[in-house]
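Missing here is one protein chain; the remaining ones are kept as they sit in the complex.
Moving on, here comes chain A:
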Amino acid sequence: MNRSVLPRPDLERPALLDVHNVSRLYGPDKGCQEINFRLHAGEVLGIVGESGSGKSTLLRVLAGLEAPDAGHVAYHSANDDTLDLYAISEARRRALLRLEWGLIHQNPRDGLRMGVSAGANIGERLMALGQRHYGQLRAAGQDWMGQVELDPGRIDDAPRTFSGGMQQRLQIARTLVTRPRLVFMDEPTGGLDVSVQARLLDMIRTLVRQLGLSVVLVTHDLAVARLLSHRLLVMRRSRVVEAGLTDQILDDPQHAYTQLLVSSVLTP
């Protein structure tokens, strides 16, 4: 026998999101333009760049919250339909956000209802899927509080009585309780103390692996991007200037701007 016996691994994953020539501009080079990429199932794609580079605008367009001026976003849904995100109705887009996607905001106040209990915050998304059984909703709430390392005994407390890090973990529990296929995260560890950040990063990594999530992650923190993302898009002045494997972008950046970005941080 004179041939390799090494079986070829399956290197392809089904596509989840196809982004074609998307532009959304507020002014010259403000917003995002000519964005093209494909997100595969099980991938964590990081979008990095400075404030004002357009990464949050792009995330809003991808998440169905802001129509692009040009281009389109195709989502390959759980039942194998391909949906042109801005050709379908507003109601259908909202249903996607409720049923198949999750959105984690930088500020937990934008993703939580601060006045109602932690348990109700978690149960609300399940109720939107049609679950009505009080005992099951409460059990799911307690289970998920445990998964994000919150004391399940505080299920009846309102999030406004929680610290910032606890609120962010509650937002993650609220978002993931419905087992979304695709999660959009906007600076999920921004604005938190470093020790709280480390705990949250570890938690997000573990949940992504265990639930097989696909994620689009916006962050300006290259260390966060290195820990969480498989692939990176680097944005500058509304355009993607470099894209590739996370390790390659950070260890062998090709574009002048990426080189500047990487050489400017203390620990990428």
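Basically, contacts are C-beta pairs under 8 Å (C-beta built on N, C-alpha and C of every residue); 3 or more make two chains touch, one makes a residue touch a chain; residues count from 1.
Methods note: contacts and distances are computed from a predicted model.
The chain not displayed here is annotated in its UniProt record as "Phosphonate C-P lyase system protein PhnL", chosen from "Indolepyruvate ferredoxin oxidoreductase subunit alpha", "Phosphonate C-P lyase system protein PhnL", "Lipoprotein" or "BMP family ABC transporter substrate-binding protein". Interface residues of chain A facing the missing partner chain: 1-13, 38, 40, 43, 198-199, 201-202, 205, 209, 226-227, 230-231, 243-245, 247-248, 251-252, 254-256, 259-260, 263.
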